[in-house]
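Only one protein chain is missing from this complex, and each of the others stays in its spot.
Then we have subunit A:
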(Lines give C-alpha, C1' and ligand atoms only; values in the text may rest on other atoms or scores of the structure.)
Protein backbone atom coordinates (compact mmCIF):
# COMPACT_ATOMS: atom_id res chain seq x y z
CA UNK A 1 0.00 0.00 0.00
CA UNK A 2 1.37 3.34 -0.91
CA UNK A 3 1.02 6.17 1.49
CA UNK A 4 0.31 9.77 0.81
CA UNK A 5 3.12 11.20 2.86
CA UNK A 6 5.90 9.30 1.15
CA UNK A 7 8.09 11.50 -0.97
CA UNK A 8 6.84 11.47 -4.52
CA UNK A 9 8.58 12.80 -7.56
CA UNK A 10 6.71 16.00 -8.26
CA UNK A 11 5.44 16.66 -11.73
CA UNK A 12 7.67 19.73 -12.04
CA UNK A 13 10.79 17.63 -12.29
CA UNK A 14 9.40 15.58 -15.14
CA UNK A 15 8.95 18.04 -17.93
CA UNK A 16 9.21 21.79 -17.80
CA UNK A 17 7.35 22.17 -21.06
CA UNK A 18 4.13 21.12 -19.32
CA UNK A 19 3.28 24.04 -17.03
CA UNK A 20 -0.23 22.66 -16.40
CA UNK A 21 1.19 19.78 -14.43
CA UNK A 22 3.21 21.76 -11.91
CA UNK A 23 2.13 21.52 -8.29
CA UNK A 24 1.68 25.23 -7.87
CA UNK A 25 -0.57 25.90 -4.91
CA UNK A 26 -3.38 28.35 -5.36
CA UNK A 27 -5.00 30.56 -2.72
CA UNK A 28 -8.02 28.25 -2.58
CA UNK A 29 -5.74 25.30 -2.00
CA UNK A 30 -4.13 27.03 0.93
CA UNK A 31 -7.53 27.77 2.49
CA UNK A 32 -8.59 24.14 2.06
CA UNK A 33 -5.31 22.88 3.46
CA UNK A 34 -5.57 25.17 6.49
CA UNK A 35 -9.19 24.23 7.13
CA UNK A 36 -8.33 20.54 6.76
CA UNK A 37 -5.47 20.80 9.20
CA UNK A 38 -7.69 22.65 11.67
CA UNK A 39 -10.33 19.90 11.52
CA UNK A 40 -7.72 17.17 11.93
CA UNK A 41 -5.87 18.97 14.71
CA UNK A 42 -9.12 19.47 16.63
CA UNK A 43 -9.94 15.78 16.33
CA UNK A 44 -6.40 14.80 17.32
CA UNK A 45 -6.69 17.00 20.42
CA UNK A 46 -10.05 15.45 21.33
CA UNK A 47 -8.38 12.03 21.12
CA UNK A 48 -5.25 12.96 23.04
CA UNK A 49 -6.56 15.17 25.84
CA UNK A 50 -8.43 12.52 27.85
CA UNK A 51 -5.41 10.19 27.53
CA UNK A 52 -2.91 12.84 28.62
CA UNK A 53 -5.20 13.95 31.43
CA UNK A 54 -5.31 10.35 32.68
CA UNK A 55 -1.52 10.24 32.62
CA UNK A 56 -1.26 13.52 34.55
CA UNK A 57 -3.89 12.47 37.09
CA UNK A 58 -2.15 9.17 37.71
CA UNK A 59 0.47 11.10 39.69
CA UNK A 60 -2.03 13.06 41.79
CA UNK A 61 -3.63 12.34 45.14
CA UNK A 62 -7.36 11.56 45.24
CA UNK A 63 -8.16 14.88 46.92
CA UNK A 64 -6.23 16.79 44.24
CA UNK A 65 -8.20 14.98 41.54
CA UNK A 66 -11.56 15.63 43.19
CA UNK A 67 -11.15 19.24 44.26
CA UNK A 68 -8.12 20.64 42.44
CA UNK A 69 -8.02 22.04 38.92
CA UNK A 70 -7.99 19.23 36.35
CA UNK A 71 -5.27 21.05 34.39
CA UNK A 72 -2.86 21.66 37.27
CA UNK A 73 0.36 19.72 37.56
CA UNK A 74 0.53 17.40 40.57
CA UNK A 75 1.70 19.15 43.78
CA UNK A 76 4.06 16.26 44.30
CA UNK A 77 4.48 13.50 41.74
CA UNK A 78 3.08 10.46 43.53
CA UNK A 79 4.70 7.44 41.93
CA UNK A 80 3.25 5.48 44.82
CA UNK A 81 -0.09 5.42 42.98
CA UNK A 82 1.41 2.92 40.58
CA UNK A 83 2.76 0.68 43.33
CA UNK A 84 -0.63 0.76 45.06
CA UNK A 85 -2.53 -0.04 41.87
CA UNK A 86 -0.13 -2.85 41.01
CA UNK A 87 -0.26 -4.59 44.40
CA UNK A 88 -3.25 -3.45 46.47
CA UNK A 89 -5.75 -3.09 43.64
CA UNK A 90 -4.43 -6.34 42.16
CA UNK A 91 -3.64 -4.88 38.73
CA UNK A 92 -0.31 -6.76 38.74
CA UNK A 93 -2.05 -10.06 39.24
CA UNK A 94 -4.70 -9.29 36.59
CA UNK A 95 -1.99 -8.19 34.21
CA UNK A 96 -0.17 -11.51 34.54
CA UNK A 97 -3.43 -13.43 34.18
CA UNK A 98 -4.22 -11.50 31.01
CA UNK A 99 -0.77 -12.12 29.52
CA UNK A 100 -1.09 -15.81 30.35
CA UNK A 101 -4.63 -16.23 29.02
CA UNK A 102 -4.28 -14.09 25.89
CA UNK A 103 -0.84 -15.57 25.12
CA UNK A 104 -2.01 -19.18 25.38
CA UNK A 105 -5.25 -18.49 23.52
CA UNK A 106 -3.33 -16.77 20.70
CA UNK A 107 -0.89 -19.65 20.23
CA UNK A 108 -3.70 -22.18 20.27
CA UNK A 109 -6.10 -20.32 18.02
CA UNK A 110 -3.42 -19.58 15.43
CA UNK A 111 -2.28 -23.21 15.38
CA UNK A 112 -5.76 -24.73 15.29
CA UNK A 113 -7.13 -22.05 12.98
CA UNK A 114 -4.27 -22.49 10.52
CA UNK A 115 -4.70 -26.28 10.49
CA UNK A 116 -8.43 -26.01 9.98
CA UNK A 117 -8.13 -23.35 7.27
CA UNK A 118 -5.41 -25.35 5.52
CA UNK A 119 -7.51 -28.48 5.32
CA UNK A 120 -10.56 -26.54 4.14
CA UNK A 121 -8.55 -24.70 1.51
CA UNK A 122 -6.48 -27.61 0.20
CA UNK A 123 -8.57 -30.74 0.31
CA UNK A 124 -12.00 -31.48 -0.98
CA UNK A 125 -14.17 -33.87 0.95
CA UNK A 126 -17.89 -34.20 1.68
CA UNK A 127 -19.10 -31.67 4.24
CA UNK A 128 -16.48 -29.07 3.42
CA UNK A 129 -18.99 -26.40 2.47
CA UNK A 130 -21.10 -27.23 5.50
CA UNK A 131 -18.12 -26.58 7.80
CA UNK A 132 -17.44 -23.34 5.98
CA UNK A 133 -21.01 -22.15 6.52
CA UNK A 134 -20.98 -23.23 10.16
CA UNK A 135 -17.96 -20.98 10.64
CA UNK A 136 -19.86 -18.15 8.98
CA UNK A 137 -22.74 -18.68 11.44
CA UNK A 138 -20.29 -18.23 14.31
CA UNK A 139 -19.23 -14.88 12.91
CA UNK A 140 -22.79 -13.70 12.47
CA UNK A 141 -24.45 -14.32 15.82
CA UNK A 142 -23.74 -12.05 18.80
CA UNK A 143 -21.81 -13.59 21.70
CA UNK A 144 -24.74 -12.60 23.91
CA UNK A 145 -26.88 -15.34 22.41
CA UNK A 146 -24.42 -17.97 23.61
CA UNK A 147 -23.49 -16.55 26.97
CA UNK A 148 -26.07 -18.33 29.18
CA UNK A 149 -25.63 -21.83 27.69
CA UNK A 150 -21.85 -21.30 27.59
CA UNK A 151 -21.89 -20.73 31.34
CA UNK A 152 -23.52 -24.14 31.86
CA UNK A 153 -21.41 -25.96 29.29
CA UNK A 154 -18.26 -24.80 31.10
CA UNK A 155 -19.78 -25.64 34.48
CA UNK A 156 -20.55 -29.12 33.19
CA UNK A 157 -16.90 -29.54 32.11
CA UNK A 158 -15.69 -28.21 35.49
CA UNK A 159 -13.96 -25.39 33.60
CA UNK A 160 -16.13 -22.54 34.89
CA UNK A 161 -14.08 -19.81 36.63
CA UNK A 162 -10.79 -21.39 35.61
CA UNK A 163 -8.12 -19.92 33.38
CA UNK A 164 -8.03 -22.98 31.04
CA UNK A 165 -11.78 -22.57 30.60
CA UNK A 166 -11.31 -18.94 29.65
CA UNK A 167 -8.49 -19.83 27.24
CA UNK A 168 -10.62 -22.48 25.51
CA UNK A 169 -13.55 -20.09 25.20
CA UNK A 170 -11.33 -17.39 23.71
CA UNK A 171 -9.96 -19.93 21.24
CA UNK A 172 -13.46 -21.05 20.25
CA UNK A 173 -14.77 -17.52 19.67
CA UNK A 174 -11.67 -16.30 17.83
CA UNK A 175 -11.62 -19.39 15.61
CA UNK A 176 -14.19 -18.48 12.91
CA UNK A 177 -12.52 -15.19 11.98
CA UNK A 178 -9.08 -16.83 12.03
CA UNK A 179 -10.22 -19.67 9.77
CA UNK A 180 -11.94 -17.28 7.35
CA UNK A 181 -8.96 -15.04 6.94
CA UNK A 182 -6.41 -17.84 6.66
CA UNK A 183 -8.68 -19.85 4.35
CA UNK A 184 -8.57 -16.97 1.87
CA UNK A 185 -4.81 -16.76 2.40
CA UNK A 186 -4.07 -20.45 1.84
CA UNK A 187 -6.17 -20.36 -1.33
CA UNK A 188 -3.73 -17.86 -2.79
CA UNK A 189 -0.66 -20.06 -2.21
CA UNK A 190 0.32 -22.08 -5.30
CA UNK A 191 -0.83 -25.72 -5.33
CA UNK A 192 2.45 -26.86 -6.89
CA UNK A 193 4.43 -26.24 -3.73
CA UNK A 194 2.40 -28.69 -1.69
CA UNK A 195 2.71 -31.20 -4.53
CA UNK A 196 6.46 -30.71 -4.74
CA UNK A 197 6.73 -31.28 -0.99
CA UNK A 198 4.69 -34.45 -1.31
CA UNK A 199 6.92 -35.72 -4.15
CA UNK A 200 9.96 -35.01 -2.01
CA UNK A 201 8.49 -37.33 0.56
CA UNK A 202 6.94 -34.92 3.06
CA UNK A 203 3.97 -36.27 4.96
CA UNK A 204 0.93 -34.13 5.62
CA UNK A 205 2.31 -32.85 8.93
CA UNK A 206 5.71 -32.06 7.53
CA UNK A 207 4.23 -30.32 4.48
CA UNK A 208 2.03 -28.22 6.73
CA UNK A 209 4.54 -27.27 9.42
CA UNK A 210 7.73 -26.82 7.43
CA UNK A 211 6.43 -25.69 4.04
CA UNK A 212 2.97 -24.17 4.11
CA UNK A 213 2.99 -22.51 7.53
CA UNK A 214 6.20 -20.52 6.92
CA UNK A 215 4.77 -19.35 3.60
CA UNK A 216 1.63 -18.12 5.33
CA UNK A 217 3.61 -15.85 7.68
CA UNK A 218 2.21 -12.50 6.46
CA UNK A 219 -1.34 -13.75 6.81
CA UNK A 220 -0.61 -15.25 10.22
CA UNK A 221 0.90 -11.97 11.43
CA UNK A 222 -2.18 -10.01 10.39
CA UNK A 223 -4.61 -12.35 12.10
CA UNK A 224 -2.45 -12.54 15.21
CA UNK A 225 -2.51 -8.76 15.60
CA UNK A 226 -6.25 -8.63 15.06
CA UNK A 227 -6.89 -11.47 17.52
CA UNK A 228 -4.51 -10.02 20.08
CA UNK A 229 -6.35 -6.70 20.23
CA UNK A 230 -9.72 -8.44 20.27
CA UNK A 231 -8.82 -10.81 23.10
CA UNK A 232 -6.85 -8.29 25.16
CA UNK A 233 -9.90 -6.00 25.12
CA UNK A 234 -12.47 -8.74 25.72
CA UNK A 235 -14.81 -7.94 28.58
CA UNK A 236 -18.12 -9.79 28.30
CA UNK A 237 -16.76 -13.35 28.22
CA UNK A 238 -14.58 -13.03 31.33
CA UNK A 239 -17.23 -11.21 33.41
CA UNK A 240 -19.67 -13.98 32.63
CA UNK A 241 -17.54 -17.11 33.01
CA UNK A 242 -14.46 -16.11 34.99
CA UNK A 243 -15.82 -14.56 38.18
CA UNK A 244 -13.33 -15.78 40.80
CA UNK A 245 -11.35 -12.68 41.67
CA UNK A 246 -7.88 -14.25 41.73
CA UNK A 247 -8.44 -15.31 38.10
CA UNK A 248 -9.63 -11.94 36.85
CA UNK A 249 -8.14 -10.42 33.71
CA UNK A 250 -7.28 -6.72 33.36
CA UNK A 251 -10.58 -5.68 31.79
CA UNK A 252 -12.41 -7.12 34.79
CA UNK A 253 -10.15 -5.30 37.22
CA UNK A 254 -10.86 -2.07 35.37
CA UNK A 255 -14.57 -2.85 35.24
CA UNK A 256 -14.61 -3.17 39.00
CA UNK A 257 -13.57 0.48 39.25
CA UNK A 258 -16.42 1.57 37.01
CA UNK A 259 -19.19 1.00 39.52
CA UNK A 260 -17.35 3.00 42.15
CA UNK A 261 -16.63 6.32 40.45
CA UNK A 262 -19.35 8.02 42.49
CA UNK A 263 -17.81 6.91 45.78
CA UNK A 264 -14.69 7.76 47.77
CA UNK A 265 -12.15 5.54 46.09
CA UNK A 266 -8.48 5.76 45.28
CA UNK A 267 -8.73 7.92 42.15
CA UNK A 268 -4.96 8.28 41.84
CA UNK A 269 -4.69 4.50 41.85
CA UNK A 270 -7.51 4.27 39.30
CA UNK A 271 -5.66 6.49 36.85
CA UNK A 272 -2.40 4.63 37.49
CA UNK A 273 -4.25 1.41 36.66
CA UNK A 274 -5.58 3.00 33.48
CA UNK A 275 -2.06 3.98 32.43
CA UNK A 276 -0.65 0.53 33.29
CA UNK A 277 -3.39 -1.09 31.21
CA UNK A 278 -3.09 0.98 28.06
CA UNK A 279 0.61 1.84 27.86
CA UNK A 280 2.08 -1.52 26.76
CA UNK A 281 -0.42 -1.98 23.96
CA UNK A 282 -0.16 1.64 22.88
CA UNK A 283 3.65 1.43 22.67
CA UNK A 284 3.50 -1.75 20.63
CA UNK A 285 0.89 -0.13 18.40
CA UNK A 286 2.97 2.98 17.78
CA UNK A 287 6.00 0.86 16.84
CA UNK A 288 4.05 -1.39 14.48
CA UNK A 289 1.33 1.08 13.54
CA UNK A 290 1.55 0.54 9.80
CA UNK A 291 1.30 -3.25 10.06
CA UNK A 292 -1.45 -2.96 12.66
CA UNK A 293 -3.54 -0.62 10.53
CA UNK A 294 -3.01 -2.66 7.40
CA UNK A 295 -3.87 -5.96 9.01
CA UNK A 296 -6.87 -4.65 10.88
CA UNK A 297 -8.37 -2.94 7.87
CA UNK A 298 -7.36 -5.86 5.66
CA UNK A 299 -9.27 -8.15 7.96
CA UNK A 300 -12.34 -5.97 7.99
CA UNK A 301 -12.36 -5.49 4.22
CA UNK A 302 -12.26 -9.22 3.53
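By definition in this document, a residue touches a chain if its C-beta (ideal position, glycine included) is under 8 Å from a C-beta of that chain, and two chains touch if they have at least 3 such contacts; residues count from 1.
Here is the rule we go by: contacts and distances are computed from a predicted model.
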{"item": "Among \"Protein TolQ\", \"ABC transporter permease subunit\", \"Transketolase\" or \"Oxidoreductase\", the UniProt name of the subunit that does not appear here", "value": "\"ABC transporter permease subunit\""}
{"item": "Contact partner of the left-out chain, one of A:51, A:83 or A:196", "value": "A:51"}
{"item": "Missing-partner contacts on subunit A, residue numbers", "value": "1-5, 8, 10-11, 20-26, 28-29, 32-33, 36-37, 39-40, 43-44, 46-51, 53-54, 57, 65-71, 112-113, 115-116, 118-120, 123, 131, 134-135, 137-138, 140-142, 144-151, 153-154, 168-169, 171-173, 175-176, 179, 204, 208, 229, 232-233, 235-236, 239-240, 250-251, 254-255, 257-259, 261, 267, 270-271, 274, 277-278, 281-282, 285-286, 289, 292-294, 296-298, 300-301"}
